[in-house]
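Removed: one protein chain of the complex. Kept in place: all other protein chains.
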Amino acid sequence: MDLNRRDFLAGSVGLGIGSYLASLTLPTWLQAAAAGANDRFLVVLQLTGGNDALNTIIPFGDDLYHRLRPTLRIAKPLPLDDHFGLHPRLGKLRARFDAGQVAVQHGVGYPNPNRSHFRSLDIWHSASVAEDTPLTGWLGRAADRAANQDLVWRVGSRDVPLAMRGRGSAGAAIEGPEDLRWRNPAGIDTDALVATGLTERRAGSPAVEAVRAATVDAMQRCQRAAQFESGSSAVPYPGTGLGERLQLAAQLFASRVGPRVAYVSQDGYDTHSRQADPHGDLLGELDGALDAFCAHMEQLGLADRVLVFVFSEFGRRAAENASRGTDHGAAAPVMLVSPAVQAGLHGGRPRLDQLQDGDVALDVDFRRVYATLLEKWLAIDPIPVVGGEYKSLPLV
Amino acid sequence: MRSPVPPLTPWQPTSGHDWSRRKIGHLLRRSGFAPSATAIQEHGERQIHGALHRIFEPQPSAGDKTLDSIEKTVLGTKDSEAYAAWWLQKMLQTGDPLRERCALMWHGHFATSDAKVASGKLMARQCRLFRQHGLGDVRDLARKVTRDCAMLRFLDGNRNRKDHPNENFAREIFELFLLGIGNYTEQDIREAARAFTGYREENGRFVFRKDLHDTGPKTVFGKTGNFDGDDIIDLCFAREECATFLARRIRATFLAAEVATPRYGADVDRQLGQELRALDFNVGAFLRRLFESEIFFDPAHYRTLVKSPVEYAVGAARALEVRVPADQLYDSLAKMGQRLFAPPGVQGWAGGQAWLSSARVVARNQFASRIVEEVTAADEDPKARGVRLSQLLFDDFIPKEVRKVLANGKHSDAQLLHYCLMLPEFHVA
Partner (left out) sequence: MRVCTRSLFLGFSLLLSQLTFSQEATRSLAHLLPIDSAVVVELNDGTALLKGLADSGLEQRVLTSSVYRDYQSSDDSREVEQLLKVLRQQTKLTTRTLVQHVLAGQGALSMQFGGGRSTKLLFVSRLKHPKTVDKLVQIALTIAGENGSQRRVGSIHRFRVGGLRGCRSGDLLLLSQESRLIEEALARQNASGNPSETASLAKNARYQQLRGNDGSQLSVYFDAALIRKHRPAVAKLIEPRKNAGESILFGGYLRALGQCGALLASLDATATGLRIGATTDDTELPGSHSCFFPTKSILPPLVGPGQIGRLTLQRNPLAWWQQQGTLVTEAVRLNMQRFQTDIANVLGGADFDEQILPYLGNEAQLLFFTAQPATRRPEPLLPDMALVLPCTDKAEFADQLRVAFQTLISFTNIERMQNQERPLMLGADLYEGFPISYAKPLPPTADDALGVEYNFAVSMAVHKDRLIIGSNVAAARRAIDALRKTPHEGARRSGDSLFVDAGQLVELLVANRATLIAQGILEGKSAEEAAYEQHALQEIIGWFAGSQIDLHRQQERLALDAKLVVAAKQGDPDKQETAPKSPVNKGSF
């Protein structure tokens, strides 16, 4: 019998199971976990290592920039206005900026900058500057708050970051599309057979019924996910690591298989020496992957409901070092990419003439960005999650 | 309406046949893992008392001896994953599965994650603590936990000093370990934190540093004294809420997510807590009472617990008597949402229906697909095989349609097994 899963789920098997699966109403606890038709999605994209923000969103109109960066300065960035420009490897992002899809918030950080990667990431992840080693992160607490353990998934890696850990949940982690494949024992297709064991409701036993409904649901989701597997998209993704990870996030959102928030990272931004080429390569990887992801969302009609939040644990020193690189800095801009954002450059220009200990001064507390995303985008009360009242920003 | 029946009223068989296949399966799944055909036969031989004797005075298996002999080698060689693999192998092979089930319960209760502890050795030691003392006096266990290096590291014990108390540890002891939310005040936490000052982990050893300990008077739950950590534990156990809280954990692990019938009154957990206290907080003795009680065998509590990934996977392997490499099992369990020594947060694993999110169900399916391939094809008529699986895995208690499929003789062994392992009934204990 040459019968594939899709045929069977579409109802072509004479068991009536396909239509049954399709018409099945899920119990409320499953509905709560599942992303609904009108939900919004968020990609949290972490540029690990501390991105050199001054060479990403470049204040080329400031003479001090050129003096602080004698060898690393980008003389001809892609202008955003008469003062700022993007790194030349961010051409596709610039097009999206022109199309009103990119919001930049300048000067985001936290007080008393810490220059350790570990510590600074802990602060960003936990949304707490307290001295104690934190146990929970902002997205984990958001999941606790929303009573949805599937709110956030780690995408493209097995390591669940602190940001995702709540008191009671840590989401899921998937490395690749194979983690979403409904499998059969080697050489035999048992889907139709398995489905026969799932048709009859177990009315008398709530726990068994819950498993039955969850199994049907998982099979349906895998079927949907399979439709969005790589290769099925008309949008080509670059063959880079970040490209693969964002493609996986797109698959999750498109099929509504899992989370509303995908946690993705791109590392390598710790550029202490001879950074020009590698930093350009990193931004090129970011540009290509991000653009493909946005185009994919447009193609699926999801663009208005998907937002990408790009941050790094710190910026870098304003002045370049003796090795033609840059050292760990402090406040830096964050980026929000989506047609739904209030596009443009927000916040005051970085004052290179008023550096604090060699760094651009803090303008906006990072928790205000979190509060904005939680309140305006995910509709989750930010106060208990972020740990206080942080005024939201006009970014979304 | 009749007055409530005390929950631990001993269950009385009405006839010799009342010690049924279904009850044997129920007892074995709850007190261990899904049983093999041999285990079912052995435990069915001498009525419930014979079965309980086997559970509480277990004979070590050949696997127990082998694994005990290599425990130290494993501890010496690698990280927490290696010890997790050892522990899983122990669960797969042991003649004393209740011990491992209890240890697993305490691992989730006193949740500690290697993600922060970052020492396989310390995680292994904590696991040994749960394995050695998990069935004993829980007061003793709680005191040992306050001295456990992994726990101290996890909850910032070293930051808790006289001049700078850290409340993490005291807070979790009250909220998550012994009392539950609402049974203490913030002031109680602050005072209790002072009692634990000086409890430290240094180079993998517990030390009590008197110079960092706050020797001043503390007031906790309205009582004042120069308390130390053990005093705080005693103060907790002196309160009824503590016994109720712990009984609730044991009930949710071994009896039901919720008590499903009003027959035993509205405050079952409090009643169970009183029993626990009356048994001097001895977990083994309490479980023995539970496993021979009316409430345990009440039909309302048959198949009321969604199996954790460990119960599901280890149960499948034990019931089908198939070998699983423990490192693969560890990875599969992580995908199903239960990475040993790395619970998701301080609250441990949420359990119940939280095990059933889509990614986790897919992981169960992937595991089932794989383990089915490991089973040696039975040299048996497919119809007879189906009938036997129905008994072995489901106590013969499945919907009629399912029974027909199992007995129709049309499917290969692998198909039948995969079918069984994906039936909702197998995911529930």
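Order of writing sets the chain letters: A and B. Residues in each chain are counted from 1.
Everything below uses one rule, namely that a contact is a pair of C-beta atoms (placed from the backbone, for glycine too) under 8 Å apart; a residue touches a chain by one contact, two chains touch by 3 or more.
These figures come from a predicted structure and were not determined experimentally.
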Chains shown that the absent chain touches, full complex:
A, B
Residue of A:Asn114, A:Ser157 or A:Thr240 in touch with the missing chain, whole complex considered
A:Thr240
Across A:Thr71, A:Ser323 or A:Gln342, the one contacting the chain not displayed is A:Ser323
Out of A:Gly61, A:Pro278, A:Gly347 or A:Gly387, which residue would touch the omitted chain in the full complex?
A:Pro278
By the document's definition of touch, the residue of B:Ala85, B:Val145 or B:Val375 touching the omitted chain is B:Ala85
Among B:Thr66, B:Thr224 or B:Thr376, contact with the omitted chain is made only by B:Thr66
Could you list which residues of subunit A touch the chain missing from the display?
118, 238-241, 243-244, 267-268, 270-275, 277-278, 281-282, 285, 321-325
For subunit B, which residues touch the unseen chain?
62-63, 66-67, 69-70, 72-77, 82, 85-86, 89, 92, 118-119, 121, 124-125, 153, 201, 203-205, 323-327
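Basically, only the chains that are shown with their structure count from here on.
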How far is the middle of subunit A from the middle of subunit B, if each middle is the mean of its Cα atoms, in Å?
35
Within their complex, state which residues of subunit B touch subunit A.
115-116, 156, 159, 166, 168, 257, 302-306, 334-335, 337, 344-347, 350, 353-354, 356-363, 365-366, 369-370, 372-373, 399, 401-402, 405, 411-412, 414-415, 417-419, 422-425, 427-428
Which part of subunit A faces subunit B closely enough to touch in the complex?
29-30, 33, 131-133, 135-136, 140, 149-150, 153, 158, 160, 165-172, 174, 179-188, 190, 193-194, 196-200, 202, 205-212, 214-215, 217-218, 221-222, 257-258
